[in-house]
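Every protein chain but one is kept in place in this view of the complex.
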Amino acid sequence: MFVEEIHKLAEQELEARSTLKNRIRVCTGTACLSTHSDQLRQAFEQEVKAHGLEHICKITGGGCNGLCAAGPMVLVEPGSTWYQGVTPADVPEILQSLENKPIERLLCNPNDPFFARQTKVVLNHLEDIDPERLEDYLAIGGYNGLLTALNELTPAQVVETITKSGLRGRGGAGYPTGLKWGTVAKAIGSPKYVICNGDEGDPGAFMDRSLMESNPHAIIEGMAIAAYAVGANQGYLYVRAEYPLAIQRLQSAIKQASKQNLLGDNIAGTTFSFKLDIRLGAGAFVCGEETALIASIEGKRGSPRPRPPYPASSGLWGKPTLINNVETVANIPVIINNGAEWFANIGTEKSKGTKVFALTGRITYTGLIEVPMGMSLREIIYDIGGGIPGGRSFKAVQTGGPSGGCIPEEYLDMPVDYESLAKAGSIMGSGGMIVMDDTSCMVDVAKYFMEFCMSESCGKCVPCRVGTSQMHRLLEKITDGDATIDDLALLEELCDMVSSTSLCGLGQAAPNPVKSTLKFFRDEYMAHIVDKRCPAGVCKMKHAEVAR
Amino acid sequence: MSKIKLATVWMDGCSGCHMSFLDIDERLLELAPHIDLVYSPLVDYKEFPHGVDVTLVEGAVSNEEDLEKIKRVRQRTKILVSLGDCAVTGNVPSMRNSFGTKAVLERAYLDPSLTNPQIPNVVIPPLLPFARPLHTAVKIDVFVPGCPPSADTIYYLLSELLAGRKPDLNSMTRFGA
Partner (left out) sequence: MTNVVTLKINDQDVSGRDDETILELARENKIPIPTLCHLEGLSNIGACRLCLVEIKGMNKLLPACVAKVQEGMEVYTDTERLQKYRRTILEMLFAEGNHICSACVSNGRCELQRVAQKLGMDHVRLEYRYDNRTVDASHERFALDYNRCILCTRCVRVCDEIEGAHTWDVMGRGVESRVITDMHQPWGESETCTSCSKCVQVCPTGALFEKGKAVSEMTKRKGFLAYLTSMREGLK
């Protein structure tokens, strides 16, 4: 019965749409909001009202389409006409054009490689969803994955499907998701918990933010399926407090889902119950590390603890706990709907599916993209991202945030997958991709990331707490022109020591940006140390107060 | 066996390490035939000579004169020994480092209770921003922590150096000993 009711809601929504002549979606993502898409939406609503067109032209919000650099974005249906950089002044013209030809000067070409070269799995349909409306999610087949899982699959079959799909954790490390689920499902202990890690903290990363803001119901659905598969009845969505819009939308989505019995007791009339609560992170980067995140949910100081035991056997309040990242969770409903084989056909041998990247830095199209695993960096940066602006030349791309590394030009044709990135001295990470041109000093970049790790170290273990500050000081000496060759040797020694001895991933990976820049751009370090010169002209060399 | 040329230098320290050196007592007589003391606060030479085999340095590098001196000493010495905690760690002289020279000088010399408060600036070499261990300024060959290192430690150090060995002092001394 229940399934029919949900399908009825979806049909009603589609029917309501069919009576409309036009639908206009204004992007409500953070990037477009920052260019006042909220005012734009109001302008549309007022103009429609002024002309008495409410019954045939509906103005709604929409999710992110990825081209954040060109916002605010507007989608006009039917016809799927995309406009970019729209201002309230353009509104009358757009409404007048509904009967005629689209407005050339505002057009955003959907055949542009930025869109055409992408493969959207988790970002699919985002523009078709007003994040505030459950009906919109249902209209694109939302919650079908959950209903299928509950009614047609055993928990073990769900785990098997995820295992077969080859999905790996999108939070950075790339641990096989199905294996993790299976471990939690088999773990002894009750109750069990599922946690979604929305503590995205890498500089330049906004994949999870966009997902939570644009499609909150997909996260809820994915978590519910995960909970069913591993035998949990309580879930926590851990979101950083710096994402107020994501929090607000997730909160209202949870309310809507609960009202329709897609969350709560006896979901969809089955014996499966699942409650979902939001917990806010208070701004500590380290709380993205799973044991620190768990401590934070428990109300303790967010600092990591040694593993094993892993959360799968002893997590939240000592109970078996499944932790997945936002993007991982968002993949779940799609896999259940389309099948493991479909998913496994995308991507490479060892890295299946797609990956969402946040393209930032010296790149023409700043924004959010989704590509199949295995696409080359060159295709991502030049074809999709539009290359380096201002006639400058490419120098490096930083992936994986403060735990990642800088990849130089000679690796541009390397396929982007977990193994290749690791081989090149970086990591997939959560998906931040910062492009740098010849105006960037690589020592300065390494110093920036080290400063980040130094101030985000939780202070629990000695190598990370003191080591990051010591390494930062050495990098500062180099960029000040005060360093000697001995300082460089000490820096390299500390890189090894800190990554080998730190307690958690933050410290273990903190030296990565230094290691990779030393590997590929050692000549820049030498120029600072020996010639007291910054080749990119970024570092202001000053002489030491105390001569060595 | 030919005599070795030994020098001792006193920088920012309390002279306790030199006292401890003298505390070797009668064993000094044992060492004397093998040692030519070419420079030291204990003897009269004014200029640090060239070609010194072993120099023991007590005290931290605290002012511009110290810095100049330790560089010269390093140039003219084969084996440079950082003697005592002030030389090895900065010790008590380095306790001023977290306050800054200005605050320290003002507290010491401009206290209103003094009859003629003024910061001395004639003849006296200016302070460096930090009192630092010797090895931050020059390469050190042997570290002898201790406040002060005991007479036994110093005796052992010299006997080993005389015998042409690098002394292992770990069991004999430590920071603060």
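Order as written gives the chain letters A and B; numbering starts at 1 within each chain.
The criterion applied here is as follows: a residue touches a chain if its C-beta (ideal position, glycine included) is under 8 Å from a C-beta of that chain, and two chains touch if they have at least 3 such contacts.
The model shown is predicted, which means the values in this text are computed figures rather than measured ones.
Touching the missing chain, out of A:214, A:479 or A:502, is residue A:502. Although one chain is not displayed, its contacts with chain A can still be listed: residues 284, 286, 301, 303, 305-306, 308, 454-463, 465-470, 473, 490, 493-494, 497, 500-503. Residues of chain B in contact with the chain left out of this view: 82, 85, 88-92, 94-95, 97-99, 130, 132-133, 135-136, 140, 143, 145, 147, 169-170, 174-177.
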